[in-house]
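Of the protein chains in this complex, one is absent; all others appear in place.
Labels A and B are assigned to the chains in the order they are written; within every chain, residues are numbered from 1.
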Amino acid sequence: MTPLIIFFLFSLILCIILSIVGHRLPTRSLNLEKLSPYECGFEPHTSARLPFSLRFFLIAILFLLFDLEIALLLPLPSALASLNPTLSFLLAFIVLAILTLGLIYEWVQGGLEWAE
Amino acid sequence: MSLFSIIISLIHILLIIVPVLLSVAFITLGERKALGYMQARKGPTLVGPYGLLQPIADGVKLFIKEPIKPSSAASWLFLATPILALTIALILWVPMTFPHQFSSINLSLIFILTLSSLAVYTILGSGWASNSKYALLGAIRAVAQTISYEVSLGLTILCIIVLAGNFNLTSIYESQTYSWFILTCAPVSIMWYISTLAETNRSPFDLAEGESELVSGFNVEYAGGPFALFFLAEYSNIIFMNALSTILLLGGGSPLEILGWPQTILVALKITFLSFVFLWVRASYPRYRYDQLMHLAWKTFLPLSLGLLTFIAAIPIALDFLPPY
Partner (left out) sequence: MSSVPYKQDMPPKGGYGPIAYKRHIPNRGVSGYMMFLGCAGAMTIGMIGLAYSNRLRSKLLAMKRLRDEEAEIMSDVPGWVVGESVYNSERWVWPSNEEFYNLLAKKDRFSKIHEYYLHV
């Protein structure tokens, strides 16, 4: 365990040092024009925290569902090494089938369409 | 823990991180050279012999350029995300087998999946903290793309671990002594390679970058040192993904393993070949459209990998060659 922690700390410290070097080494001459965010080379018109398409939110929800399914299926190799692999395969198949039905439902409802 | 063992593990860490950073430096040179020759020009030639010192000059240039933090940016998040990105990209190399590894983690594939999911937060954080429209749009696109393709990556990994019987990279490596998983899971491995292209935001799936409409994507507002950190993390992730494909699908040092010869050079050659194909794809294919990208992930890869997972898991049960446990 300890070598792992040393690895984590080492890479974190290395990156922090690189970041500090990147911030301290160059000479800085900052002015207001340089520091303002831009939009096609001009002053930003409205706030940058703009409302975005709900499609992306839907994708995130779908990802949660399917990644949860993968998390549920992760013990599958250990389950197949059990005394009755056929039973564990059947159970895994039921989970997969339910999720496939969910995918079909989402598809039919149009949740996967991007351009109408 | 004694001082001696700490020093030993520090040396071991340096022996991993320094080659990784060097190969990141040289893959940028290799990319420019390969793209150059594919477009009938020479690429960088001036710095050092054949332009070999170009990446070092680039690195020095990036670190003495003035870093800019926009006045409206969220300061802590803006400074922290490049550090987090490179840290995660370096920690990912812990369980990698060449075939010797830094630390033999039993659930190393879960370790890798977890950390590569964490990398999404750095993209989202940097895009949001920049407080710029281009950065935010690029970050949202990049995150949606990455998480979509992560699903099919996860299902592919499930196919492989069902056949190898373990999450340990070493035992996956060993179970490919006689047949590579690129043969055993042929259709899945094609999907895996395309998904790694999308997962690392490489062309033809580099919509997060989208020069013509988003300038540079989530890292527009970064300059100098922090940008260099993002750059290093991105290319480190590319090499890492190819190393993972080598271990999972191309059997690591497989033909040499039977003969008992040292396998590290063969593993490195396979990683180099896969990375070269990444560059080749970039030179050959035009960019996808965003709806096509999502269509590919959710309507093609996901149903296919669900079906193939069931099929591939059924074969060893039906023919009675379940892996030893």
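Here, a contact is a pair of C-beta atoms (placed from the backbone, for glycine too) under 8 Å apart; a residue touches a chain by one contact, two chains touch by 3 or more.
From a predicted model like this one, the values you see are computed outputs, not experimental measurements.
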Practice task
Among B:Thr184, B:Asn219 or B:Thr246, single out the residue that touches the unshown chain.
Solution key: B:Thr184
Problem - Absent-chain interface as seen on chain B, which is shown - result: 163, 165, 174-187, 315-316, 319, 321-324
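In the analysis below, only the chains that are shown with their structure count from here on.
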Fill in the blank from the handout: When centres are defined as mean Cα positions, the distance from chain A to chain B in whole Å is 14
Problem - Residue ranges of chain A in contact with chain B within the complex - result: 2-4, 6-8, 10-12, 14-16, 18-19, 21-23, 25-30, 32, 34-39, 44, 48-50, 52, 56, 59-60, 62-63, 66-67, 70, 73-74, 76-78, 80-81, 85-86, 89, 92-93, 96, 99-100, 103, 107, 112, 114-115
Handout entry: Sites on chain B touched by chain A in the complex
Key = 1, 5-6, 9-10, 12-13, 17, 62-73, 79, 82-84, 86-87, 90-91, 94, 102-103, 105, 110, 130-137, 140, 143-144, 147-148, 150-151, 154-155, 158, 161-162, 164-167, 221, 224-226, 228-229, 290-291, 294-295, 298-299, 302-303, 306, 309-310, 313-314, 316-317, 322-323, 325
